[in-house]
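What follows is a short report on a single structure.
One chain of protein is taken out of this complex; the other chains stay put.
In this document, chain identifiers A and B correspond to the written order of the chains, with residue numbering beginning at 1 in each.
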Amino acid sequence: MLTLTSPVRTWAHGVRAWVKLGALCLWTVALLRIDGVWLAGAVVLVLALAASGGRVFLAQWLAMLRPLWPFAVLITLWQLWLGAPLGAWPIIARLGAAVGLANAVTMTTELAEIITLLTRLARPLARLGLNPKVLGLSVALVLRFVPVMLLRYDQIALAFRARSPRRPGWRILMPVLLAALDDADRVAEALRARGGAG
Amino acid sequence: MERNLTHIALFAALIAVLGLIPKIDLISGVPITAQSLGIMLCGTVLGAKRGFLAVVLFVVLVAAGLPLLSGGRGGIGLFVGPSAGYLIGFPFAAFVAGLVVERWQVRVGVAAFAGAILGGIVVLYAFGIPGMALALGKTLPEAALLATPFLVGDLIKAVLAALVTQTIAQARPGALLSRA
Partner (left out) sequence: MAGSGIELRGVGYSVAGKAILTGIDLHLTESRIGIVGRNGSGKTSLLRVMAGLVAPSVGTVTVAGKDPARDRRAMLAQVGILFQNPDHQILFPTVGEELAFGLTQMGQSAKAARMAARALLANEGRAHWESAATHTLSQGQRQYLCLLAILAMQPATLLLDEPFAALDLPSQARLRRKLAGLGQQIITISHDPEAVADCDRVIWLEGGRVAMDGPAGPVLAAFTGEMARIGGLDADADLAS
């Protein structure tokens, strides 16, 4: 399964996950309270951090910011319409600095490390009846079945196109969904055959 | 026990798959992603509690950095961005959709439509709009205005959720856990 973790190792990979997440929380809260020069400083700091990972890392980091473009354009147009185009800058700067650091945390933290952290955080929930082992198992099942179901979808779409000149529409969702429900029953059985979820 | 677990996990996977498959033409020429349809279906098919847990699992994996959100997005960045409110609202949307189908004992298609509207639109927007207002520095009415273009697509998805849930009730009555 593809993850968003950076292909190149950076110094930040060695920092513990909870430290990075804690810093991110403080950073995000602080961003809402600063303005002017301080905000400009924050943006420069995030850019510097991303650049410290090297060229490949920086390119991937910039690519991950791409979904923010429509919002930046929208806000700018809105502010132009209000007659105060400079009002767009702090909004976009805060958004970019917050999302930028968060993406950097995601890129430098292994999935397994985050899952371990989550399992540890979920431990108090054991008293409410949530077995932390079950969390790990559910995560594994999702990772296992996303590619299986994507493949199944492709096969069903192919079968549709083999018999229809039109593009497969929403009707194709039905067999995909029924297959998921049937899979869930079969997999429950396979899990039971090997000792259950307990 | 095993059956609950696998249904929750496989529906979490299903939400991801619905966001990753090529966009589907709803009415010819209007392609949209089916991901929020997946959220509605988690509630209407699995019921309130299981639907909630399936969506929580999905959201946790997105937060953990898996690119499972439509367009291959993922990571914590989403939770400090403009769509954070929607992501946090997803599980509650599924919960309310499921609750309506469980409690309102009319034809399952009707209950699923009402559930999808109430959960997938009313509840979801109630989380999404404040999130957008906060991230974009706008007032609530302004943010609500930004959300309106998506209303048409979401209404169509609510109709689809109702149709799909109704079909499951006929094709696999035992699998419709919200009415089991």
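Convention: contacts are C-beta pairs under 8 Å (C-beta built on N, C-alpha and C of every residue); 3 or more make two chains touch, one makes a residue touch a chain.
Quick caveat, the model's predicted, so the values are computed rather than measured.
Q: Among the chains present, which touch the one that was left out?
A: Among the chains that are shown, those touched by the missing chain are A.
Q: Which of these touches the unseen chain: A:24, A:114 or A:191?
A: Checking the options A:24, A:114 or A:191, the one contacting the hidden chain is A:191.
Q: Which of these touches the unseen chain: A:8, A:140 or A:158?
A: In the full complex, the listed residue that touches the missing chain is A:140.
Q: Of the residues A:21, A:65, A:148 or A:174, which one touches the chain left out of the display?
A: Going through A:21, A:65, A:148 or A:174 one by one, A:148 is the residue touching the chain not shown.
Q: Please output the residues of subunit A touching the missing chain, sorted low to high.
A: 1, 137, 140-141, 143-144, 147-148, 151, 183, 186-187, 189-196
Criterion: only the chains that are shown with their structure count from here on.
Q: For subunit A versus subunit B, what separation do you get between their C-alpha means, in angstrom?
A: Chain centroid spacing, subunit A to subunit B, equals 17 Å.
Q: Mind pulling up the subunit A residues that touch subunit B in the complex?
A: Touching subunit B from subunit A are residues 1-5, 21, 24, 28, 64, 67-68, 71, 74-75, 90-91, 94-95, 98-100, 102-103, 105-107, 109, 111, 114-115, 118, 134, 137-139, 141-143, 145-146, 149-150, 153, 167-170, 172-174, 176-178, 180-185, 187-189, 191-192, 196-198.
Q: Once bound in the complex, which stretches of subunit B touch subunit A?
A: Per the touch definition, subunit B meets subunit A at residues 1-3, 5-14, 16-18, 20-21, 24-26, 34, 37, 41, 45, 57-58, 60-61, 64-68, 71, 73-82, 135-137, 146, 160, 164, 167-168, 171-172, 175.
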